[in-house]
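Yeah, one chain of the complex is gone here, protein chain that is, but the others are all in their spots.
Moving on to chain A:
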């Protein structure tokens, strides 16, 4: 018995305390039974604790601390880590750069999410329409950009955006058009948004398309007998039924928007208009790895995580009764 406990303890760390709660320890069989599930769970628990729970708790801890330097700060022992209370949080929330990055991401989301989900829905409906041809090819062609890593696609688009090397600008030049650089202050948001839309439409389309495929064909027959057109079927039958999928893709897109990082970070060295704090996560990265201030970076990450959580859950709460309630009443 001891060996079992030791083994489970070593794996999960929780087994001994669990076994002590088992009222009868005198007989070996129940104790072994009680330990068995923990032994099976242990790998998952260990991984969860080591790679998710512990880092989150550690960054929570770091977010309340800071490093203080004394004098010139030269020589060993001149830096000490001290308790900092909520200062990291208050200064992050009062930081104009952080607020500007949040505003920017908000604008970015207003551009990306409707365009991306609108196109995804449109493509899904077109693919699902009875008369569409070359479905396999179209589906793969639209999905393919999702398989390209964001860093690669940003580099590719970056080339196309730079007037000096872009074939598009060469054509504009030949036509005598004066097209402003996409990296100019007014357009850079759309330049970044374009990459996200290009990469994201395919994934969302597949999610919606899969939901459309699950609709029983009797519904269409009934609608056609009632005299509905294809457009009418799409608007009145298909969209209401796949609404839960659309809501799910909306939540995913919203989270992706709040966490946008790879595209602007890759484009930054190519332009003058993307700052090192262009999005909230870029600011976290700069604080942690350029400035070496893990403490305020942790605080900002916690703020972003909480905001993401609240926004996603809040939105789901808001739409749940309408979208999913309908499904239940059916």
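General observations
As a working rule, a contact is a pair of C-beta atoms (placed from the backbone, for glycine too) under 8 Å apart; a residue touches a chain by one contact, two chains touch by 3 or more; residues count from 1.
Simple rule for what comes next: contacts and distances are computed from a predicted model.
The unshown chain of the complex is recorded in UniProt as "Extracellular solute-binding protein", chosen from "Phosphoribosylformylglycinamidine synthase subunit PurL", "Extracellular solute-binding protein", "RsbT co-antagonist protein RsbR" or "Type-4 uracil-DNA glycosylase".
For the chain left out of this panel, the touching residue among A:90, A:229, A:272 or A:320 is A:272.
Among A:69, A:86 or A:141, only A:69 touches the chain left out of the display. Looking at A:165, A:222, A:255 or A:307, the residue that reaches the missing chain in the full complex is A:165. Across the interface with the omitted chain, chain A contributes residues 67-79, 158-159, 162-165, 184-185, 269-277, 286, 289-292.
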